[in-house]
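Questions regarding the structure given below will be posed in turn.
Every protein chain but one is kept in place in this view of the complex.
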Amino acid sequence: MAIIERPVPVGVPDIPAPATPTRTFGALRRPVATTGWKSWVFTVDHKKLGIMYGAVAMFFFIVGGIEAVLIRLQLAAPNGKVLSADVYNQMFTMHATTMVFLFVMPMAAAFANYFVPLQIGARDVAFPRINAFGFWTLVGGGIIVNLSWFFGGAADGGWFMYAPNSGPVFSPSNGVDFWALGLQITGIASLTGAVNLIVTVLNMRAPGMSLMKMPVFTWLQLVVQFLLLFAIPVITVALFLLSFQRSFGATFFDVSAGADPLLWQHLFWIFGHPEVYILVLPSFGIISEVLPVFSKKPLFGYPFVVFSGAAIGFVGWGVWAHHMFASGLGPVSVAVFSIATMAIAVPTGVKIVNWTMTIWGGKLNFTAAMHFAIGLVVLFTIGGLSGVTHAVAPSDTQQTDTYYIVAHFHYVLFGGAIFGLFAGFYYWWPKMFGKQLNERLGKANFWLMVIGMNMTFGPMHMIGLQGQPRRMYVWTEARAGEGFFNLAFWNRVASIGSLVLSIGVLLFLINVVKTARSKQVAPLDPWDARTLEWMTTSPPKEHNFDAIPTVHHLDEFFHRKYAQDPVTHEIKQVATAEDIMRDQEANADKHIHMPSPSYWPIILAGGLPVIALGVIYAIPVAIVGAAIVVLAMYGWSLEPSTAPDTDFDPPASGDGTKELAPLG
Amino acid sequence: MADAAVHHADHGHHTSTGLSNNKLGMWLFLGSECLLFGGLISTYMIYRGRVGEGPRPGNVFDIPFTSVSSFVLLMSSLTMVLAVAAAQKRDDRGTTLWLTVTGLLGATFVGGQVYEFTAMYNEGLGFTTSLFGSAFYTLTGFHGVHVTVGVIMLLSLVGIIKRSRVPGDKAEVVELVGLYWHFVDVVWIIIFTLVYLIPT
Partner (left out) sequence: MTTTAEHAEHTGHEAHDEHAEHGMSTAGYVKVAMILAALTALEVATYFVDFGPFFMPVLLVLMCVKFFIVVSYFMHLKFDNKIFSFMFYAGLFLAIGVYAAFLATFKFFSA
């Protein structure tokens, strides 16, 4: 990948421009590799970073999935012997932590990184180096969180890490330290990503694209990034307090020292509830793209989807205490949070109606992506309805800490968030890699996942209401109850379901490998899509668009392909995707300066895990880490984000590189 | 001068809102910081009365001393805004002068905080003495770290301007550091009142 992608005459392949970079910070020359691993490790290209986010997230999905299967194997039979009580605690804690922080969030970030700039017609994000920094920070955080497995045991207090389980008495290993510091680091990644994407969406839109002409996926990502921006600092405070307690002897959550354990619960859930929407809104965005495309209809009630998304984002801040109804908040608090929680079901319901009305009367094309999108609507509705039962405080008191809760959040997170992400895989794969995933395997993938997920989590409603507590590491025949359909039966069903689910995911991986080996190239516009990301090559060139499109409509790409006949009012195709591409190439922008690769993001990100290890084991190591961070910050601030004109061979034309961003 | 990360030669340097990416990013970051300090202040509020065997807030605070250091920090906001004004007039000498003064005032505040912490420690309030102690040192320590980072940024910026090595728009870089600096100051306005002046 060249530092600078020169516009080349149509038909001539891109030739990487050799460059002699000036030294930055007197020490390092800019990386210039255009192929091989260096072109990935030091890249600031949002598309490469998006793919790397996706690969890392997929790795952690497999790790988290194995953890889940181990949990279900332990519970498949009475007196399970697969895991000890201690390892079981670590397993469910790390399963949740991995799935939430290291799979769903990074995978949503992968799609955001890749597609938000493309959907708004931009060449990259506002701060490309911060983007690279965010990715490597996530990697560092993920490593720290998981490193604890090899250093005396992982965190074992549940993903919400309530006191006193998080304290040294109940969790004597270093697991919780690794967990707290690792999540602190991934928090930095999310925060920088949030600032970056908000600025990108507000500032980098193609000419004519007002906010209400933005694709819904971009809109909901904007809401998500605002949620991250304001929620991450809250968990930061909580994690700092926890680290200070464990590493420096403070007693913030120690009841014997007069502390209030509810402090942690509040801080955690003030973050934790917006977090739930952070997890699910990106998937809502994805299916709001997928459903219209495969129904051949515009999204029903676009402004309602947008504003209900914003409303969810706002009301999501006022419902956190419904996670704490059983903790003795007092009647006033319970009543207030109960009502707020019921209220938030309304904007969510609005979305369900919009999606249903989008499909209604459409010419449906049941592709794998469409399967997953419809699957989301159905399964999320089930999860949403069981969620409303939690809003009713007396009923919630009955359900708290039972498998009913486990059933609920797996329907919204697996049936909601993850199904949306899979819809995204099948829909956008041809755009990202230029090849289509196999549709037949995709549908098999879908059906196995639907059946597996309902077998696994459906019975949990029943065993939960019958009183099986969550987080118990073993059940006995004596307490399984009577009759054939007792707890034992449903636990076995759930465990078999988890295997079916795993085979479904395995089919996806097989599909990926099969597609990568296949030579069949995807057409330019395989789905007859509606939004700007399809108005370029697949995969897109480094500079995304030869000419930045001027936007006149919501669903701009659709409106360039189709027009209404003024007499008959029939909608007719007036151009093909190929025509539009040819037009783009013919009018290509002359001088395109792309941001240049840099060493500093990965160096800066690399200092953070060193600090974390130092805090746990030896403070001098932390000082070394801090020194790396400070040094990298100086290097970063002194390095222009786009290489100077003189670095290029032949020297660049000089328009555009005089003013350089200190942050980008 | 705003957008510089990506250049669309055909469209000049405008951004969709006409605003600078960097400045927008800084304001977003400051909005986010509100929730960070809000959490720390709330924690302190809940724990300020939980002194255990240790000293009470009223026994360890030296209001006249802290008033002076608060005043120093407040005045550093004036010198900071003068540095920003000088930078916008492209007056490098004025910019570096006021940045240096701001940095020194900030350093004075940090020095005062170190002195204050030492005095409190000698009066029997350690980090682990009581919940009040932990919460107090955490809150003011976080603020102190922010001030220290600010001082480092200010003084580094002086050096970078003197060597003419600012990447990008000099006035904007000064303004960005200024925004951060003022924010640190307004957080102290809140801490000074809620923590020091209003007793338990």
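Order of writing sets the labels: A and B. Residues in every chain begin at 1.
Convention: a residue touches a chain if its C-beta (ideal position, glycine included) is under 8 Å from a C-beta of that chain, and two chains touch if they have at least 3 such contacts.
On a predicted model such as this, the values are computed, not experimentally measured, just so you know.
Touching the chain that is not shown, out of A:270, A:480 or A:535: A:270 (per the contact rule at the top). In the complete assembly, the contact with the undisplayed chain comes from A:317, out of A:170, A:317, A:447 or A:562.
Among the residues B:78, B:97 or B:110, only B:78 touches the chain that is left out of the figure. Residues of chain A in touch with the missing chain: 202, 205, 207, 210-212, 226, 229-230, 234, 260, 262, 266, 270, 317-318, 321, 329-330, 333, 659. Residues of chain B that touch the chain left out of the display are 1-3, 12-20, 23-24, 27-28, 30-35, 37-39, 41-42, 45-46, 63-64, 67, 70-71, 74-75, 77-78, 80-82, 84-85, 88-89, 169, 171, 178-179, 182-183, 185-186, 189-190, 192-194, 197-198.
Here, only the chains that are shown with their structure count from here on.
Chain A and chain B have centres, each the mean of its CA atoms, that are 32 Å apart.
Residues of chain A that touch chain B in their complex: 122-128, 191, 194-196, 198-199, 202-205, 207, 209, 229-234, 236-238, 240-241, 244, 248-252, 257-260, 263, 267, 270, 547-548, 589-595, 634, 637-642, 655-657, 659-664. On the chain B side of its complex with chain A, the touching residues are 1, 3-11, 13, 15-17, 19, 21-22, 24-25, 28-29, 31-33, 35-36, 39-40, 43, 46-47, 50, 52, 127-128, 130-131, 134-135, 138, 156, 160, 165-169, 172-173, 176.
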